[in-house]
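Below is one structure, written out as structure tokens; the observations come after it.
Every protein chain except one is present and positioned as in the full complex.
Letters A, B and C name the chains as they come in the text, with residue numbers starting at 1 for each one.
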Amino acid sequence: MQSEVSHLNEECGVFGVWGTSDAAFLTYTGLFSLQHRGQEGAGITINNNGQLRTKRDLGLLNDVFDTVELEKLQGQAAIGHVRYSTAGSNLLENIQPLPFNFSDTQFALAHNGNLTNAQTIRQTLEDRGAIYQSSSDSENLMHLIRLSKEPTLDEQVKDALRQIKGGFAYLLLTKDCLYAALDPNGFRPLVVGKLPNGGFVVCSETCALNAVGATFLCDVQPGQLLKIDHNGLSVSTYAADTQLAICSMEFIYFARPDSDIYGVNVHSARKRMGALLAKEQAVDADIVIGIPNSSLSAAMGYAQESGLPYEMGLVKNQYSGRTFIQPTKKLREQGVNMKLSAVKGVVAGKRVVLVDDSIVRGTTSRRIVKLLKDAGATEVHLRIASPELKYPCFYGIDIQHASELIAANQTLSEMCQTFGADSLGFLSVPSLIKAVGLETGAPNGSLCVAYFDGKYPTPLYDYQKQYDAEQEALHHRDVKTIATVL
Amino acid sequence: MQSEVSHLNEECGVFGVWGTSDAAFLTYTGLFSLQHRGQEGAGITINNNGQLRTKRDLGLLNDVFDTVELEKLQGQAAIGHVRYSTAGSNLLENIQPLPFNFSDTQFALAHNGNLTNAQTIRQTLEDRGAIYQSSSDSENLMHLIRLSKEPTLDEQVKDALRQIKGGFAYLLLTKDCLYAALDPNGFRPLVVGKLPNGGFVVCSETCALNAVGATFLCDVQPGQLLKIDHNGLSVSTYAADTQLAICSMEFIYFARPDSDIYGVNVHSARKRMGALLAKEQAVDADIVIGIPNSSLSAAMGYAQESGLPYEMGLVKNQYSGRTFIQPTKKLREQGVNMKLSAVKGVVAGKRVVLVDDSIVRGTTSRRIVKLLKDAGATEVHLRIASPELKYPCFYGIDIQHASELIAANQTLSEMCQTFGADSLGFLSVPSLIKAVGLETGAPNGSLCVAYFDGKYPTPLYDYQKQYDAEQEALHHRDVKTIATVL
Amino acid sequence: MQSEVSHLNEECGVFGVWGTSDAAFLTYTGLFSLQHRGQEGAGITINNNGQLRTKRDLGLLNDVFDTVELEKLQGQAAIGHVRYSTAGSNLLENIQPLPFNFSDTQFALAHNGNLTNAQTIRQTLEDRGAIYQSSSDSENLMHLIRLSKEPTLDEQVKDALRQIKGGFAYLLLTKDCLYAALDPNGFRPLVVGKLPNGGFVVCSETCALNAVGATFLCDVQPGQLLKIDHNGLSVSTYAADTQLAICSMEFIYFARPDSDIYGVNVHSARKRMGALLAKEQAVDADIVIGIPNSSLSAAMGYAQESGLPYEMGLVKNQYSGRTFIQPTKKLREQGVNMKLSAVKGVVAGKRVVLVDDSIVRGTTSRRIVKLLKDAGATEVHLRIASPELKYPCFYGIDIQHASELIAANQTLSEMCQTFGADSLGFLSVPSLIKAVGLETGAPNGSLCVAYFDGKYPTPLYDYQKQYDAEQEALHHRDVKTIATVL
Partner (left out) sequence: MQSEVSHLNEECGVFGVWGTSDAAFLTYTGLFSLQHRGQEGAGITINNNGQLRTKRDLGLLNDVFDTVELEKLQGQAAIGHVRYSTAGSNLLENIQPLPFNFSDTQFALAHNGNLTNAQTIRQTLEDRGAIYQSSSDSENLMHLIRLSKEPTLDEQVKDALRQIKGGFAYLLLTKDCLYAALDPNGFRPLVVGKLPNGGFVVCSETCALNAVGATFLCDVQPGQLLKIDHNGLSVSTYAADTQLAICSMEFIYFARPDSDIYGVNVHSARKRMGALLAKEQAVDADIVIGIPNSSLSAAMGYAQESGLPYEMGLVKNQYSGRTFIQPTKKLREQGVNMKLSAVKGVVAGKRVVLVDDSIVRGTTSRRIVKLLKDAGATEVHLRIASPELKYPCFYGIDIQHASELIAANQTLSEMCQTFGADSLGFLSVPSLIKAVGLETGAPNGSLCVAYFDGKYPTPLYDYQKQYDAEQEALHHRDVKTIATVL
């Protein structure tokens, strides 16, 4: 579901299933519907009568699994993971699920999110002789579980969960059960479904429930630990102090439009963002277009509210979902484009409202404005269906430095010039909150909007120092720097 | 650009380029944008300083070509082909371009379309000792060229073209030039573009021109032969008696929405089909949705004309463009769906107008109606943005038997019941013609609409006898047959 | 079975089977045992109830066929081919079996050998409009068969065979039968075997009969045409004037040591060559070693006759049978060797007799002499178990120019110096003939020894002119040329 001009990178999607002879295939199918959450690595751990076996590799799901590989994974329970890996860390050993083999048992771990005190935990444990296979923060949980002095595995898991901070939706597969846990703020989505045969599914989005023919049971709540075994599903709480602050970028950009998060349909929320954007950022124009596929919902909303015709001004190649041979820079400059093209017959001679879901670096915005003008658009008014991204995220989105964010470095008019647009407008934070419309009592409509206002719902732990230093630097440096390198 | 529920199969897309050091990569890029025209085989023939070399295989473009393979194909001119192969004939030797190696020269042939007198020609030539490598009709042209007694290759090619009947857009690469030819009715689209460096491109659709950064020069006209060599482009005519009758299914379903055919933008034509459909087949409902991606344009038109909200009721997996591991029948019946899902948040409790571009067998229509009802739609009104497909096509679409067409076997009300829809309506032929709106003087607005009315613009040659027999049988048999097997 | 330092390239191995449900697998197995006859391409055509289907590609058998591909080829009869392709002609369309698809029938052709009048035939047929898919000489036979005016296919095949000249062992698979034909001189080996279930096998060497569990029935004789169908095997003769002149290089180098050709075991013949070489080219030394694997038999014979100890002085990597990543030239010069290594513990301080089967360019001889001296050998006496290769072959071995043959360009002492050897000796032609010891009355003990004495058993047809010119040039040019480029 990503825009062609993608930018923000979610750190992963998870899928787990318990109690079906098709465990591997259902996990494959579920991950296939979650592929938009991570394209750089994929893996599945199968539990076959208590024996765990993991297959994982770099690449898209279909690069990692073929029929032969999948058939090797016969079993009754499984967890799977699709991963986005941050630059430089695309080590095979970081691809999840992370497998652990003990004398008498086996575990596998899949994690969506980012821990904020991982460095501290790791340093402490390494100093005591702990061995790490990966460089990922996810591995810490396994160590904490094994180090826990609690009498039962259930209690050990809870003990461990209480020690980690940040954003996390964890799946943990053992010989005997499947655990699922969500952080106390519920930064990342996690839902439970039921298969026709009575088996259970836990996964990042409801679209994966639909894909495998499961019915929605519930959203996992902040601070909950679920356990699924031969006795069925049991829910408990490991943290007392919880407050929902689900990542607003899930609604804005990450999640699939057909998914529901805490009862709110993602497409509908985006449409409302577009409609409120039309109110806040009206413009005199001929047509409204969205960037396929992530911005279409917001564009529909903008068009409907503004009364302007909704049009198909850009077309995305349907076969570009996977890797293909990239054109050289020279060819790209000559207009060679493998993925996106303007519909000249639609935009030529028109004043266009171009709706995008969000802007990170701004590189692709500039390219698309140019594409439309080359195709004959007389004016291009860029409207962003989310507020200005100005602050990093430490809960599972790959923006850890404000220096990468154009809105942290340029004024509105500078950005407009950078993009070559005729005007530029963003959605306000209150409108975002209103558009999502979660009916819980938590602050910011139960959303995390820290990327927009810098008010983080938790301490930043290991990241605090770096964050403070960067904010300091940002306020002193030449804010033009980023514009010149675009 | 095909609907998930695809059905009609175009027989191929072609792309040729002359005069650039990036010939192989541009052909790859052009074919990538034409992948929707054929997914079962792909090939490229490169001309490197007069030496021709062909790489072709079964599969998508990206299955056939990787960086290593593509780098082996260095040269200054090339032709390429993406193929849909009819069942049972997926022989490697049928994948195009077809290579020919002679004592003193080489040729390669790429063909979009279907010849109607191929059998007769082949039988005659085989009786005289001719050898065929493939079982495809395309190969005949090469034989006729080599058998021609004309003094020059130009004249031999024209001589050969005059002997073949049916629908064809041919590319012929030689050591010294690139030929492009269109049949006298222009059944298939073929356009010419110019590269920034002065090189030429000839290809099936304008979307491929955009993809490689070429500017549109002209549509190839019925009965024309183009030749591109070191002297540039020269255009001549090989047939006196021409009359444009471009395949209306190109506008309805095959072509990419961003392509223009004879000056008409495909997306816009589809939108007009939807708008006229809304007039002809109005219904009281809450929302209008299209089947992604091929029916979205028509759905937009329907919504706009009817005043009903245009909505995103179905979502297509963005990674399903390529092959993936198929679920078993049992899992499909349990609702496992790798490609398409309903947006429950949008359709639940709604009376839905479901717009589809066309109906062939009807199998997928039934499945999607069920998907929507399972997601909570209270009514599903199926509206088809084209007339009822009742007659076979012999010019390049893979429907050669009326028995495969539900509309040739069931009444409107029977079909409605078959699909489980609450109502069903088709676009009329005159509205189709009006929606496309080609401003030439040829009959049916210069379109071929024979699949709808059975009036073929040419004799059927080798197919006449079979056609007559099938029509006879159809009028006598139990028209319920097809419904029961759905 | 080739020496690591391989040089001469056989043009292919063929395998055909009729009458077994395991046709594809047996053909795969047979070809696997014939892989030494060609490593650059492989293919199988299966006949499944009268339907022919061909899979072929560049690479080793195991690169072309995996379990999935092989299982697609279910049928009751098949032919297969492993190919060595001469430089520059490694076109996919040249990989055999060559498939032919006609209106009413199909054929597939596999050929070992080289036609000497292919150019003339092709030119004549092309002038009449014939189309060629490949650039290979093998394709001519199909044209001649189809052009024949004879009333039956049997007679057409014979008619066609009578028109082609040179060396050939042909397999032709049709819907109804399997033909096998040998040229009038029997230049290439071809044998028939019987499967336990009564089915028949025809293939290049008896090692393939053993590999598939077939028992040897007979050698195909010069000028014979065999036909295998549901009636069993029938043998007829298409040529009156025949005289056995089997390629002596089959005994010297090509064939596997466990194969028998016309009743003579190849290993035993090679051992006798080594023994006679020891008599003709005795030397005072400590040990005898052969180059694995092709020269081991001759080395054994040399050792036995000379009374010197037979030793393992060189070891070949057992995993180098297939492609691997090649070292750079710089690394090769630093002694990096993926394939062959000297056994220092054996050769250090020794006077070594190094037996090789034959010398073509001489490049590898020089490298191996150096390898042994670097390992401490005090003297290396190079003994070649065949006569000096001075003339090209036109019947199926890839030496078509005398300029490529060091023995045609240097004297014995010059060669010895080139190789860095302490002495050099070759086997005489009479000893070669005696060693093979075929008990038929044909000249040269029924062998073709033209590469050694320039006396070809047939006219050279299309090659005569080129041959005469090259011989003329050779006698006038500086014979040192080749040495300097080594």
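Convention: contacts are C-beta pairs under 8 Å (C-beta built on N, C-alpha and C of every residue); 3 or more make two chains touch, one makes a residue touch a chain.
As the structure is a prediction and not an experimental result, all values here were calculated from the model.
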Where C:D57, C:E126 or C:D258 are the choices, the one touching the absent chain is C:D258
Out of C:Q221, C:Q304, C:T378 or C:Q471, the sole contact with the unshown chain comes from C:Q304
Out of A:F100, A:F200, A:Y310 or A:F419, the sole contact with the unshown chain comes from A:F100
Out of C:L58, C:V235, C:A282 or C:M338, only one touches the absent chain, namely C:M338
Full-complex touch with the removed chain, picking from C:V14, C:L109, C:A211 or C:M249, is C:A211
Touch assignment to the omitted chain, from C:N48, C:Q119, C:Q221 or C:S268, lands on C:S268
Across the whole complex, the chain not displayed is touched by chain A residues 53-56, 91-93, 98-103, 119, 122-123, 126, 129-135, 139, 142-143, 146-147
Listed in rising order, the chain C residues that touch the chain left out are 1-2, 22, 25-26, 28-29, 32-33, 35-36, 60-62, 65-67, 70, 195-196, 207, 210-213, 256-258, 260, 264-268, 293, 296-297, 300, 304, 309-312, 315, 317-325, 327-328, 331, 334-338, 341-346
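One rule holds for everything that comes next: only the chains that are shown with their structure count from here on.
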Hop count on the shortest chain-contact route linking chain A and chain C comes to 2
Residue numbers at the chain B-chain C contact, same meaning over half shared and different meaning under half, come out as same
Greatest centre-to-centre gap (Cα means) from chain C is with chain A
CA centroids of chain A and chain C: separation to the nearest Å works out as 60
Chain A and chain B have mean C-alpha positions lying a whole-number Å distance apart equal to 37
In whole angstrom, the CA-centroid distance of chain B from chain C equals 48
Flagged in chain A as touching 2+ other chains are none
